[in-house]
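Following this message is one structure expressed as structure tokens.
Shown here: the complex without one of its protein chains, the others still in place.
Labels run A and B following the written order; every chain starts at residue 1.
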Amino acid sequence: MATPSIVDARAIHKHFGALHVLKGVDLKVAERELVFVIGPSGSGKSTLLRCLNRLEEPSSGSIVVDGIDMLDPRTDINHARQRIGMVFQSFNLYPHMTALGNVTLALRKVAGKSRAEADRLGRAALERVGLADRSEHTPGQLSGGQQQRVAIARSIALEPRVMLFDEPTSALDPELVGSVLEVMRSLRMSGMTMIVVSHEMGFARNAADRVVFMDDGLIVEQGAPAEIFEHPAHDRTRAFIGQIQRH
Amino acid sequence: MSTWDRFVDTFFNGKVMAKYLPDILSGMVVTIELAVLIVITGLGAGLALALIRSLAIRPLNWLIIFIVDLFRALPPLVIIVLIYFGLPYADLSFSGFVSTWLSLALVLMAFSEEIFWAGITSVHKGQWEASRSTGLSFGQTLMNVVLPQALRLTIPPLTNRTIAITKGTALGTVVAVTEILGEASSAMSNSYNPSPLMMGAAAYLVLFLPVVVLARRLERKFAWKR
Partner (left out) sequence: MIQTFFNFDIIVASWPIVMAGLLNTVLLSLIVVPLGLFGGLLLALLASIRHPLVRWPLMAWVDFFRAFPPLVLLILLFAGLPFAGLDLGGFACVAIAFFLNTGAYYGEIFRAGIESIPTGQVEAARSTGLNRLQALGYIVLPQAVRNVMPDLLSNTLEVVKLTSLGSVVAVPELLYQARQAQSLTYNPTPIVVAAIIYFLMLWPLVRLLSRLENRALAGRR
């Protein structure tokens, strides 16, 4: 790839006890690229994502994000994580805070913004996900789709360089999926670098630059969406895509 | 004199009650002082231990668990007696007041640590991850995200336990603390009349009944979602 990569992970291994979950994964992501990671459950895709911001500690390998060596013990991991947004399958909003409180917590505590400044940035982030009018609602008063959009706002308020999405729509009722994908699409338009683990094949087809297929702790193959979906090179990929599309 | 009059004259003797009311009132002050000290230090130490335990330093955690088990298993009166009658043999003398305070604070520490810890561990792992992923440190996550949720969860069991242990201030009478029961007992033996004891009983109700009623309301407000 000609453009310099913003995420450069090499030879990532991860063991959980006797379980070898990642068996030497290399992943490079260019700036403004949207990479879609697919694969059967247990293939290690979520673990790979969680290694990138060190929510999981890789057993070995190297990870550089936006020029920062993530595995260097001297790296201020909390500072580095501000640059890497993460969206979770189960939203993980803080139930005891309002939507705005959720979005502004890290702005105040990590980025060191004043409350007024944090509120201004927080409202702008909520506006971007279409929830400006819900800033004083608590998570319990929001639908699943709205909660996930608040979670996205919580990440983008910190102006990350990369966003990681860990099955962001899997916990949503089907009719709520669209609103979240819409927000992801507009993020993509704004030029955000994104790595998405998801089963939303339609979204992958028309929004992703590249699709990565993982199985059994390894990247089996990767390429443009059309290529992977229409002409997969490996049997395992073909079998997986066949299964998904039958649903 | 009818039976009823005799009963009133014995158990609610106006003269005796008037005479010993000041004693009972000063006993109430001592009880309140003890109770406040126990609640502040006991809950404070319990929360501190739970926070230390969340750092997950193995040998330290074993020690905390042992201390908590110890003070949950020992009857409070046994601890008071040990400190008050036992420690002087090691040239360490505490007054009855301090012995009672220390003992009940240790007991409350043990019970509240257990409750705080259960609250902290019951906060979903995803809350930690979400917070850490936005760059908050371990300590910031604990203080801003986890504890507020944990504390809400711990309020019903905590209030119950705190009341039950704070009532134990009456045990201080065994080691000559001049709290309500102590004052009432000595007034009773001085006057050969049980009226002071009735006053003492009333004094406990005046102090603790409002707390119990308030706890019942809190309990309902913060009851766990089932």
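List of remarks:
Keep in mind that, in the parts below, a residue touches a chain if its C-beta (ideal position, glycine included) is under 8 Å from a C-beta of that chain, and two chains touch if they have at least 3 such contacts.
Source: prediction; values computed, not measured.
Across the whole complex, the hidden chain's contacts among the shown chains comprise B.
Across B:136, B:153 or B:177, the residue that sits in touch with the chain not pictured is B:153. For the chain missing from the display, the contacting residue among B:45, B:63 or B:118 is B:118, taking the whole complex into account.
Among B:25, B:40, B:55 or B:78, only B:78 touches the chain that is left out of the view. Residues of chain B that touch the chain left out of the display are 7, 10-11, 68-70, 72-79, 81-82, 85-86, 89-90, 114, 118-119, 121-124, 153, 163-164, 167-171, 173-174, 180-181, 185, 188, 193-194, 197-198, 200-201, 204-205, 208-209, 211-213, 216, 224-226.
Keep this in mind: only the chains that are shown with their structure count from here on.
Considering their complex, residues 50, 53, 55, 78-82, 84-86, 88, 90, 92-96, 105-106, 109-111, 151, 154-155, 158 of chain A touch chain B. Of all residues in chain B, only 124, 126-127, 129-137, 140, 144-145, 148-149, 152 touch chain A in the complex they form.
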